[in-house]
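For reference, the structure discussed in these notes is given below.
In this view, the complex is presented without one of its protein chains, the others remaining in place.
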Amino acid sequence: MKASRLRQSFEQQAFLKTLGARLTRVTRGKVAIRIEVASPITQQHGFVHAGVVSALADTAAGYAAMTLLADHAEVVTAEFKINFLKPALGKALVAEAQVIRSGRTLSVSRAEVFTVTGSARSHVATLLATIAHLPGPGETAKGRVRT
Amino acid sequence: MKASRLRQSFEQQAFLKTLGARLTRVTRGKVAIRIEVASPITQQHGFVHAGVVSALADTAAGYAAMTLLADHAEVVTAEFKINFLKPALGKALVAEAQVIRSGRTLSVSRAEVFTVTGSARSHVATLLATIAHLPGPGETAKGRVRT
Amino acid sequence: MKASRLRQSFEQQAFLKTLGARLTRVTRGKVAIRIEVASPITQQHGFVHAGVVSALADTAAGYAAMTLLADHAEVVTAEFKINFLKPALGKALVAEAQVIRSGRTLSVSRAEVFTVTGSARSHVATLLATIAHLPGPGETAKGRVRT
Partner (left out) sequence: MKASRLRQSFEQQAFLKTLGARLTRVTRGKVAIRIEVASPITQQHGFVHAGVVSALADTAAGYAAMTLLADHAEVVTAEFKINFLKPALGKALVAEAQVIRSGRTLSVSRAEVFTVTGSARSHVATLLATIAHLPGPGETAKGRVRT
């Protein structure tokens, strides 16, 4: 999938816009997303809410899968699991995702979430996701069907 | 934990307020949270973003665990796994959580997420979470330390 | 899928035979498997090894999914997550699985594992699995393709 096509999809996500998320890297099999931390996304202890950490990691994992699919393909997260390693306290939150396995109908991606404050990075969460491919009619997510 | 103490904790969560989430049930071992669906929380296909579905389910799972702990206890999600069963399309989103196991230092909770439109309910996600208890000094999350 | 067809598949699993597992219930969307506990499946503290608990729960989850598919369908576990609630100490181990969602290409099943000693049951683990359907050629796992 072309990076421009992927960025177009990203722009249509209202929830990510609400959070102020930006795509900061798109290469084959890898995607990074960044969000500046502000009070609306914190929880009762002042840390970034686990829901935001998860949303960022899941989104990065899904877009990483898309980078290896055909231009018309859509993806949907079938499931994910996330471990929270430390409280997410920092100026910005960065999710870096990579594809572990890109199959015919499913991809498996991993995402690591870091908080960033100046030059300091802290590993705050790790996510493992299964992503289902949604091909258009007469096509597979991996490319046009041979006829 | 008293329901009033739990509601107080809920009110301090800026991210949940941003989403418009409301606690609609608090009983021993069970919590329900509801959110009215509006455009800022949708993704590129018009459905509620998976990140919001996860945040709601995770929050319900954590508060369900708190209902069985001492008043001073805090909890933090160690990890969760969520399966998305159907696209979340509806007027409201409801997460219903219950505790499966309330141990000394960890709880395990499950949450089911439904979309609600009029009288129709659709099961859109299921979450399984491990919640760590954070006791105050000289105490356990299950109650005051015997001396 | 006919129960006889499913039992035939079960009989071909060498690992399950090694463990002495038996299918004790097969109905639409639900399967139970039982195993008598003996020393070869215990771990260093004398409990049933988590690997056996997982294998039993995963197997039950997969067969539960099969009960709702066409006779020719095969399934493969895409992923699962399991929480261990208590040490598995008992005379027998029973896994009870049910389908939560049976889609076109994926099923989601849940399994609960209990130890049984006389009339006492103890809930020792809960599993949530994503199961991929493997249809034969020119068919879908849900039935023959309409032409």
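Read from first to last, the chains carry the letters A, B and C; within each, the first residue is number 1.
Throughout what follows, a residue touches a chain if its C-beta (ideal position, glycine included) is under 8 Å from a C-beta of that chain, and two chains touch if they have at least 3 such contacts.
For clarity, every value in this text was computed on a predicted model and none was experimentally measured.
Peer 1: Which is it among C:Ala78, C:Val99 or C:Val113 that touches the chain not included here?
Peer 2: Hidden-chain contact among the options goes to C:Ala78.
Peer 1: Which of these, A:Thr18, A:Thr77, A:Thr115 or A:Thr130, touches the one chain of the complex that we don't see?
Peer 2: Residue touching the chain left out of view: A:Thr130.
Peer 1: Using the definition of touch stated at the top, determine which of C:Asp58, C:Glu96 or C:Glu112 touches the missing chain.
Peer 2: If we include the chain that is not displayed, C:Asp58 is the one touching it.
Peer 1: Touching residues of subunit C against the unshown chain: what are they?
Peer 2: For subunit C, the residues touching the absent chain are 9-10, 12-18, 39-45, 49-52, 54-56, 58-59, 74, 76-84, 87.
Peer 1: Residues of subunit B in contact with the chain that isn't shown?
Peer 2: Contacting residues on subunit B, toward the hidden partner: 78-79, 81, 105-106, 108, 130, 132.
Peer 1: List the residues of subunit A that touch the chain left out of this view.
Peer 2: Spelled out for subunit A, the touching residues are 81, 83, 85-86, 100-101, 108, 110, 123, 126, 128, 130.
Just so we're on the same page, only the chains that are shown with their structure count from here on.
Peer 1: How big is the gap, in whole Å, between where the Cα atoms of subunit A centre and where those of subunit B centre?
Peer 2: 23
Peer 1: Subunit A to subunit C: how many Å between their CA centres?
Peer 2: The mean C-alpha positions of subunit A and subunit C differ by 31 Å.
Peer 1: Mind pulling the subunit B residues that touch 2 or more other chains?
Peer 2: 81, 83
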